[in-house]
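Report on one structure; see the data block that follows.
Apart from one protein chain that is not included, each protein chain of the complex appears where it belongs.
Chain IDs A and B follow the sequence of writing; residue 1 opens each chain.
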Amino acid sequence: MNANIPNKVKTDIDGDKDNEIEKHDVDLPELEKDIANKLTDKFDTKIKVIFIKKNRIKVDTNKNNILEIAKFINQNLKFDHVESVSGVDYPDQNEIEVVYHLGSYDPSISNQILALSTRTIRETTPHPGFDRTRLPSLRDIFYSVEFHERECFEMLGVYFENHPDNRRLLLPEDWADLPPLRKDFKIKGR
Amino acid sequence: MLKDLLIPQNANAFVSKLGDILVKAVDQPLGYAINWGRIWSLWPVHIETACCSVEFGAASGPRYDVERFGIIEAFGSLRQCDLVVVQGTITRKMAPRLRLVYDQMPDPKYVIAMGACAITGGLYFDSYNVLPGIDGVLPVDVYVPGCPPRPETLIQGCMLLQEKIKRMNIR
Partner (left out) sequence: MVLKLPPGIKLEKEDDKIMTLNVGPQHPGSGHMRIIVKIDGDYIVSCDPDPGYVHRGEEKMAEYRNYITNIPHLERPVIHDSCNILYPYCLGVEEILGIEVPERAKYVRVIASELNRCVYTLYWLAIYGIFLGHSTMFMWPAGDRELLIDLLEKLSGARVTHAYFVPGGVRNDMPANFEDVCLRQINYFEKRIKQYDSIFYSNPILKSRTINTGVLGKKDAIRLGSTGSVLRASGVDFDIRKKEPYDVYDNLDFQTNVLKSGDSYARSKLPWLDMLESCRIIRNALEKIPKSGSVRVKLKPNPKAGNVETYKRVESGRGSLGMHIISNGKPEPYRVKISVGSFRNLICLPYLLKGEKLGNMPSVYWSLNYWPVEADR
C-alpha cells in the first residue's frame, strides 16, 4: 500500500521527531478510501462498507468469510492488533453483532481504526456454548483478541470456535443467569 | 447472702458468684488497659476491594498520615491484623473472599465500611454484580460515607472506632 498514500505520511519509526506534526495534515478520507477500496476490490460482494469517516472505517461481513478477510487485513493492510471487541445485542433482528476494532502500530496507518463487524444468530433462550450463537475465533490471526473474546463469551454468550480458552473471565464462578449484556437481561428496578 | 450459699449443694453457684465479684473488681482497670492497647494498634488487613483504596492510600501518605492515630498502613499478613477497612464496592465474586479473610483473622476484629458502595451499594445500586452494602457479609462497626470519602473522613471514622473500642466491654 505505498503508491496511493500521499507523501506527507512518512513511515519513520525511530526517526526525527520534527517531522511528526506534519503527518496530520493529510486530507480527510484519502487513506480511508484507499483501504476500503482495497477490501472491496478483493472481496467485492462478500463485504459491505458501512461508513467511512475520518480515521474510521467500518465494514460488515458474513461470519463464513470473516477468517479470510481478517487474514487479508492482517497480512496486506498491516492492521496488527485488536483494540476492542464489542458485542452488541439486537433482539429485533434476532442477531448478535460482534465488532472488532482493529488498530495498527505501523506509522503510516497508526491513526486508523478498522471496525470489522459480523453477525450471528441470537437464541431466545440462550445456553452459552451449546447453542447456535457461534463465531469463528480470530485468535490465530490476531493474538491480542484472546481476553476480549473470553469477555464477549460470558457477556453475550457468543461461543468462539477454536478459541483455546473459553473459560469465564470477569463474572463470578457461580453465575447461572442470562449473559448480562443481552437486552433481555434486566437490571434491578428497571 | 454469701454465707447462705456456702453449703455443698450450692458450691457451683458460689464459685460463679465469686467469679462475678472478682471480675467486677478487676474488669474496670484491666479492661481499660486492654482496650487502651487495642486502640493504638489497629492494623488494617491489606484487602482492596474497589476504587476507595486510592483514598485509603492517600490517607497513609505523608499529608494525612493515619499512623499518627495508631493505625498503620495496610499490612500484608491477615493473621496479625485486627481491622478490615472495606474499601468500596463488594461484588458477588469478592464477597466470599472477603468473608474468608474476615474469618481467618484472630479476635478481636473490627470492620469499617468505607464509601457509599460498601454501605448501600451507592452508585451501583442497580448493578447486577454488586452487593447492596456489606451488612449481609460482615458485622460493621463504623460507616464512613462519601464517594470516595476524603482521607479526613476516613481518619474521623477510625477515631470513632477507637472511641467505640474504649467503651467496649472486654468480656
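Everything below uses one rule, namely that a contact is a pair of C-beta atoms (placed from the backbone, for glycine too) under 8 Å apart; a residue touches a chain by one contact, two chains touch by 3 or more.
Predicted model only: the values in this text are computed from it and were never measured.
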item	value
Listed residues B:Leu42, B:Val66 or B:Met94, member touching the removed chain	B:Met94
Contact footprint on chain B, counting only the chain that is left out	45-51, 53-55, 57-58, 60-63, 74, 76, 78, 89, 91, 93-94, 97, 101, 123-124, 126-130, 147-148, 150
Chain not shown, touching residues in chain A	13-14, 17, 20-21, 23-24, 55-56, 58, 80-84, 86, 88-89, 99, 101, 103, 105, 107, 110-111, 113, 115, 142-148, 151, 155, 169-172, 180-181, 185, 187, 190
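Operating definition for what follows: only the chains that are shown with their structure count from here on.
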item	value
Chain A-facing residues of chain B, complex	91-93, 125-129
Chain B-facing residues of chain A, complex	171-173, 177, 180, 185, 187-190
